[in-house]
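Left out: one protein chain. Kept in place: all the others.
What follows is subunit A.
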Amino acid sequence: MTFSNKRTMDCLHWTLRKTSAEVLQQTRSTTKAHLPVIHPYLSNCGNKAMANNFARILSSKRNVGIMSLVGAGSLTAAFLLNREHVTAGAQVRRVYPASAEYPDLRKHNNCMASHLTPAIYAKLVDKATPNGYTLDQAIQTGVDNPGHPFIKTVGMVAGDEESYEVFADLLDPVIKERHNGYDPQIMTHPTDLDSSKLKSGKFDERFVLSSRVRTGRSIRGLSLPPACTRAERREVEKVVVDALAGLKGDLAGTYYSLTHMTDQEQQQLIDDHFLFDKPVSPLLTCSGMARDWPDARGIWHNNTKTFLIWINEEDHTRVISMEKGGNMKRVFDRFCTGLKEVERLIQEKGWEFMWNERLGYILTCPSNLGTGLRAGVHVNLPKLSKDPRFTKILDNLRLQKRGTGGVDTAAVGSTFDISNLDRLGQSEVQLVQTVVDGVNYLIDCEKKLEKGQDIKIPPPVRK
């Protein structure tokens, strides 16, 4: 099904842009009676940023695909605008009212369960994104995984960029809870990948063993891992691998597809601690992101093994810059240079990353919105880690500790993985600076304790 009539497509673009403008004039409404030809999922939003974002999504070249969903023809405008047609041909599956479908969340402890009231469920349950992603799919992982009394998981995912708009009534409060009060309705997220602004990013290597920065990026116009079709997933792989092939200098590297890897390549990647495996955590598998494994999954890394990209694991891409030692500045420099270069290369082919000023970079899990950035070090703190004030010091510095095996592992000996707590509401530069300042403070405490001096709990870092 191809969309060959450029003029019809231009008209459709115009019609939809105009529709977005009309939306701006509407106030929040709970009925659709006086909104005849408005997208249902915009009808309740007077939010300018949201409408602009939607217009931007539609104007992006890659969303020819969404237009072609509609099929060529003169009624395409009406077709898309009347949401019933999006599900035309399908029997309405819901034989039961929303109250009969509402999940039993009494034993649940995750952000989704905390905010999904029967009223919100009833409001959103019949909606779908243009790609057909539904509320039940978004929350399935949270229904299937009640959670842990101490660790509060998010409990829902996005199937595509539009999920964050269509299901905003649920996602916005979830985001607010998870991201320490960040309100997507009124706040904007700063993006700053100018690594030259980072101050004093070189750590004492007597304590810091390695430095690492990671984030994720999604390709606009293609569904996210919980919802993507095989063809979309393969397209993500192709787009990204083509771009990475254009990297030069110390960024030049090789792609290893999980399907075609030789045993030798596999062993090398395991030894380098680069290889990712099929997810086993039910938090991930219940969202549908492990379907068709290992089709279109792979690992790319540069020849010096300091810049690494995972393709189609939990997100379209995960980008990692890392080195042994304490030179966080160089790690962050390479991170920013690499990311900008990859972005430039995909833009040459007409693609772009999912991003908006409300939520920053769009990723599968709401916990990774904004920067999606985790900057961290493996650091040895034998004395400080035994001090009863250690946890409080970390809290005030907005840092978190993990074992060196990653999230949910215990520390071995006294070597910890220390990284930023926040993801959204602060820029990349700000978050890495927080880690740099915080880790320097921790090292300073450790040195003081070595000399038998006392340490102080720092005042809370201002967000």
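Note that in this section a contact is a pair of C-beta atoms (placed from the backbone, for glycine too) under 8 Å apart; a residue touches a chain by one contact, two chains touch by 3 or more; residues count from 1.
Please note the rule applied: contacts and distances are computed from a predicted model.
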Which choice in "creatine kinase", "Autophagy protein 5", "Centromere protein I" or "Proteasome subunit beta" gives the name that UniProt lists for the one chain left out? "creatine kinase"
Touch as defined at the start, partner being the missing chain; which of A:148, A:206 or A:230 qualifies? A:230
Hey, which subunit A residues sit against the chain that's not shown? 1, 65, 68-69, 86-87, 89-91, 93-97, 100-104, 107, 128, 131-134, 136-137, 140, 143-144, 223, 227, 229-232, 234-235, 259, 285-286, 288, 290-293, 295
